[in-house]
Each structure stands twice: as C-alpha cells, then as structure tokens.
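Removed: one protein chain of the complex. Kept in place: all other protein chains.
Chain IDs A, B, C, D, E, F, G, H, I, J and K follow the sequence of writing; residue 1 opens each chain.
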Amino acid sequence: MSDHVYKILEIVGSSPKSIEDATRGAIAKANKTVRNMHWFEVVETRGHIENGEVAHFQVTLRIGFTLE
Amino acid sequence: MSDHVYKILEIVGSSPKSIEDATRGAIAKANKTVRNMHWFEVVETRGHIENGEVAHFQVTLRIGFTLE
Amino acid sequence: MSDHVYKILEIVGSSPKSIEDATRGAIAKANKTVRNMHWFEVVETRGHIENGEVAHFQVTLRIGFTLE
Amino acid sequence: MSDHVYKILEIVGSSPKSIEDATRGAIAKANKTVRNMHWFEVVETRGHIENGEVAHFQVTLRIGFTLE
Amino acid sequence: MSDHVYKILEIVGSSPKSIEDATRGAIAKANKTVRNMHWFEVVETRGHIENGEVAHFQVTLRIGFTLE
Amino acid sequence: MSDHVYKILEIVGSSPKSIEDATRGAIAKANKTVRNMHWFEVVETRGHIENGEVAHFQVTLRIGFTLE
Amino acid sequence: MSDHVYKILEIVGSSPKSIEDATRGAIAKANKTVRNMHWFEVVETRGHIENGEVAHFQVTLRIGFTLE
Amino acid sequence: MSDHVYKILEIVGSSPKSIEDATRGAIAKANKTVRNMHWFEVVETRGHIENGEVAHFQVTLRIGFTLE
Amino acid sequence: MSDHVYKILEIVGSSPKSIEDATRGAIAKANKTVRNMHWFEVVETRGHIENGEVAHFQVTLRIGFTLE
Amino acid sequence: MSDHVYKILEIVGSSPKSIEDATRGAIAKANKTVRNMHWFEVVETRGHIENGEVAHFQVTLRIGFTLE
Amino acid sequence: MSDHVYKILEIVGSSPKSIEDATRGAIAKANKTVRNMHWFEVVETRGHIENGEVAHFQVTLRIGFTLE
Partner (left out) sequence: MSDHVYKILEIVGSSPKSIEDATRGAIAKANKTVRNMHWFEVVETRGHIENGEVAHFQVTLRIGFTLE
C-alpha cells in the first residue's frame, strides 16, 4: 500500500432516514464519476428541521481514492 | 433568507436505540416550547454503558431557530 | 459518584450495518476483559469503501470504567 | 468587574453587505429582548451564494450579558 | 437516565480567590432561576490583572439541566 | 433539499480592500468553471504586509455546490 | 532523557473540594499500579451539581510514565 | 525565501468601524517598533457592546516578521 | 477601550500548591519587566509527578498588555 | 500576489523512508496533472506497521495552486 | 477487515536524530509487549533543547493493534 497516492474529495450527502443512509447516498453519487474510492471520514453531522421534526440528516464526508 | 436572525439553542437527547432516535427525541422535546426551528448540528456523541452493553446513545445538538 | 476514579480505554469497532452496531460490537469485545464500564464517547467516525459502496463503518470510542 | 456573572447567548445574523453589518444586525435584534450586553465573539463566518455571487454573509456570535 | 433531555446553559463566573470559587459563584447565581442542574464543563479559564496582580479568575461553564 | 449531494471546493481569494472583497473575488473566479454554488464558509483569514501596511487580505473558503 | 519511551495513561479523578485535589486523588490511585509516572496534562475539567451546588470537580488527566 | 527565519508576534487591535480597520491599526502600531513584517493571520474576532450597539471590533493577529 | 492595542505575551508558571498559585507566580514574574498587563487566559494545565505525587502544577498563560 | 486565486487540493502520499519523502512523492504525483502549485501544508501524519516495524509513513497535504 | 476491533495505545518516543527515528524507536519498544500493531498516528511533535541545540525530537503516537 506504500506506493499509493490518495486524493481526497469532500462531499455532503443527506437522507430523511439516517446518518448511514446519507453516507451511502453520497458515496453512490460519487461512484458515478470517481473510481477506486477506499475510505471515508465523517467530518460533520448536521440536518434540517421542518414542522418541528427532522427533515433530513446531512453528513459531510472526506473520501480517499487512489490516482491510477 | 438574508433578513433572518437565528438564535442557537443547545440540547442533549438520548435513546437506547440509535443516534437518530436520540436526535429526534431531543427535537420533539424542544418543539414543545420553541417554534421555527430550522437546522441542527450534532456536536458530541456519547452514551452510557450498563452491564457491559450500551444503555443509551446521547447526542448534543445545537439547534438554530428564527426569532419572530 | 465523587469517590470513583475512572480509567479511559480507547477502542475502534466496525460494522457493515451501522455506527450503532460498530459501537455495540466494540463494547461487547471490551466487555470480555474489562469490568465496570460506565460511559463512552465517539471521537471519530470513518469507514472503508469497496466496489463503490460502504464496506463498513468504523467508530473510535473512548470508554470510561471504574477501577475497583 | 469581579462580581459579575455573565450569561452567554448564541445568535446568527446576516447581511448582503458585510460581516460587520451582519454582526450589527444580530446585536440590534438581540437588544430588543436582552439588556446589558457587554461583549461578543465571532465563532463562525459563512454565507449563501445565489447566481454565482454572495447573496449574504452570515456570522455566528456568542454574546455575553450580565444578569441583573 | 435514558429518558432525560438536557438543555445546556452557558455562563461566566469570576472570583478574586480561585477557579473553584468562580465556578461555585456562577452555579449559585444560575440556581436562582434554573432548576435541576446536573453537570457542568469548564470551557475557558481567563482572568483580569490589576496593578500587576490577578484581580480575579474568570471561568466559562456549560451547565446541563433537565427539562421538566 | 434532502435529495441534493453537495461537493465541497476549497479556494483562496485576496483583496487589498477587505475580507468581503476577497470573498467575492474568489467566488467570481470559481463561478467561471463551477455551477450551482450554494454556500461558503470562511475557514481562515490571513494577509500579507508590505512596507508596514496591509498589502492584501486573504480568505480561505469552503464552497458547497450541487452535482447535477 | 532522550532514550526514554513514555506510555500515556488516561484517567479521571474527582473531588468535592478542588481541581487540585481531584488531580492528586487520581494520581494517588494510579500510583498503586503504575510506577515511574513523570508528568500529567489536564485535558478536561467537568463536574456534577446536586441541589444547586457543586457536588464535585472532575478532571481528566493524561499521565506519562516510563516503561522499564 | 528558504533562508529566512520568521519570528511571530501576537497583537490585538480594535476599531469602532470594521475588522479591516482594527487589523490595519494594529499593524500600524506594530510598525513603529518592528521592521520587516511579512504576513498576518487573524486568530480571533471579538468586540465590545455598549448601549446595545457594537462599540468596537477587536481582532487578534499573529504577525510574522524576518529577523535581520 | 477601543483605542488600545494589546500585545500578547505567553508565559509558563508553576507551583507545588495550586493552579492559582502557578498563575499568580507567573504574573508576578512578568510584572518585573512588563507594565500595563490587563488580562490573561489559561491555555494549558500540566504538571510533573515525583514519587507518585504531584510535584508541581504548571500553567501556560497568554497575557495581554497595552503598548504605551 | 494580491490578484491570485488559489485552489486547494488535498492529497495523501506515503514512503517507507521518511515524512519528507512521502511529501515529495505526493507532490511529484500531483505535478503530473496540476500546474502552478505554490505551497503545501501537512495536516496529518500517520503510517502503517507490519511485523512490528514502520512499513511506511503517510502524510496528508493541502496544496495551493493558482488558477490560470 | 470489518470484523476487527482495534485497541489504541498511546506512546511517546524520542531520538536525537529525527522524527522518523523517534517513531521507529517507540514502535520497536511497544513491539516487545504488544502484538498485531497495524497503524499509528503522530499526534504531537516536541523536543528538548540543550546548549542552544536540539537534544532530541519527541513524538507522541497513537498506535492501533487488533485484539486476538
């Protein structure tokens, strides 16, 4: 693994259901244009409130992918 | 949105089930006395352990609401 | 509670399913050798990606337990 | 000054013009309900973008006021 | 304890004598209007100097209290 | 807003006049190649000094834009 | 001192009287099982409140000790 | 530039008008005794409030200057 | 107070007795060469251990003084 | 330099030999696709261990480059 | 890798020669009692000065190892 160079991409996903769902959605979206993603880090968890209830959870991810 | 002034409220919720549930519970409680909540930020995730198992998850939220 | 001295243990758990599951798994593992755990704090949430999908969530916990 | 107890209030103001204007607007709003404000601290500077331009600057302030 | 929702209050106390005294003074003051306080966290320790000596210590506390 | 995925771009702008001007300049530059920018966050404010005076203010921004 | 390798231990002590007392109590407790402690760092100061008064101060320490 | 050694000076300036003005004032003052200042970093933005209005903005700067 | 420019000095004091004593000792020492000190901030609390007991508490202070 | 707008790129390099080598390798790799790089900042230093020895050092860099 | 639970150990190493050497020395020392170490993170870099020269570099590492 010592020869790899990772580039880091920062992305924000959201889901009305859960933090995990927001994470999976953001990674699925990134997967359409970025290959070889290896790891992620959750750097922020926020959300929006509508009518006194959680409308959606929102996670900011840093994603590492290898440059080919 | 540029004319709004938000006030921030800090609150801690907990749930034996999940981080999302603790978040929803805290917001439901705040909703009894605070109107016009717009967003939240999770600033801390902790929990208590009883008999070697998670007794409950505990989240500290900052909640933004508009002053009328 | 004022006479207790807590020691803090740091541990990393993971789960393909959720952050809560990763937390519970790490605590179950720690429970095999550590008694009297009282609280935990999530200090980092990361994960690995395989084939463009979340392979597992990974949480770093600080766990407080009393010295007998 | 050693006998005072300050309470801290957190508030978010915004302005299309400047950070200073957003700060002044938030304090003017707080002044309608809070007396004896003494100091503030800018803890976050953000903003919104519309049509490729800054729509407004948004500052989060912590404000200290004395309890009478 | 898993059903409680805590609200967090931020307050600054001061004392010419000690950090502990400044903490106790701030909590005594808060106790006049807030019930059911359970814990505090010291988030900042500062002070003022007069004539080359400490005039007073000043602590910023976050206090958690349960909503009834 | 719950279906959006934001990507975050980090950029540094500068201006001899003000922090707001440096912010607006950086966003104008980004606007030439990036569409659908929604928000920014100021993460660092620095500057250069020449002949004992501020030569320019320099702001580091994180900018969120939606992926189409 | 350049040949030593320190291991770091994290511990939480408490005292109804003072921060210094909580620190000394935690170190006395650690001293029963750990030898060659050299330094400590206070990383968190918290406490519990009972009946509107400080029940005890609680300090989290990182302690460095040499491996023999 | 690789042979320079910078020393860092920390200074606080204030202005009733703006953050930029407070920055310029602090640098003008430092310029009376320090030569060869090259850059600054804003590390804190605070201010005082009088009669419900901003009395002045106050910035804490780290300034780098070369040793001759 | 809006015309003052503060310079910040960083100093470390220690005392076998208490954090307050270490603070007062450091300020007394600084007072021999620095005039017009106005405030301080405790940025770090550490200490040394000898024979399993606290040998001394050590505080790092940032001190603000006005330039005449 | 006041007219430049920098974009920031985040990248992770690694080397079995040294932190400097990991830094140089990551920059050499970035140089294949990015022009006009001006500065970098080391934001994280980590590494992997194999058979009880450092397998490689791993540095996370933020790199600033000018947009043409 | 999703079934592993890592425990984290914190250790300080030093070397008169380099940061890398201090890291390798600390890991070699830990290797005498800990098996299955996988990664490390440098959390602090300090050092001592004697006669106006670096006497040694000192690194604080967090090391992750799997529990068998």
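The rule is short, and it goes like this: contacts are C-beta pairs under 8 Å (C-beta built on N, C-alpha and C of every residue); 3 or more make two chains touch, one makes a residue touch a chain.
Small disclaimer: the values here were computed from a predicted structure and weren't measured.
Undergrad: Could you tell me which displayed chains border the chain that was left out of the figure?
TA: Taken over the complete structure, the missing chain's partners among displayed chains are H, I, J, K.
Undergrad: Just checking the interface: what residues of subunit H touch the absent partner chain?
TA: Subunit H touches the chain not shown through residues 1-8, 10, 62, 64, 67.
Undergrad: When the complex is taken as a whole, what residues of subunit I touch the one chain not shown?
TA: These residues of subunit I touch the chain that is not shown: 9-16, 25-26, 29-30, 48, 55-56, 60.
Undergrad: List the residues of subunit K that touch the chain left out of this view.
TA: Interface with the chain not displayed, on the subunit K side: 17-19, 44-49, 52-54, 57.
By definition in this document, only the chains that are shown with their structure count from here on.
Undergrad: Which of these, J-K, H-I or E-I, makes the same contacts as C-K in over half of the contact pairs?
TA: It is H-I that repeats the C-K interface.
Undergrad: Could you find the chain whose CA centre sits the greatest distance from that of subunit A?
TA: I
Undergrad: Please tell me the distance, in whole Å, between the geometric centres of subunit A and subunit B computed from their C-alpha atoms.
TA: Once rounded, the distance between the two centres reads 22 Å.
Undergrad: Mind pulling the subunit D residues that touch 2 or more other chains?
TA: Touching at least two other chains: 10, 18-19, 48.
Undergrad: Please list each pair of chains that are touching.
TA: Every touching chain pair, ordered by label, is A-B, A-C, A-F, A-J, B-C, B-D, B-E, C-G, C-K, D-E, D-F, D-H, E-G, E-I, F-H, F-J, G-I, G-K, H-I, J-K.
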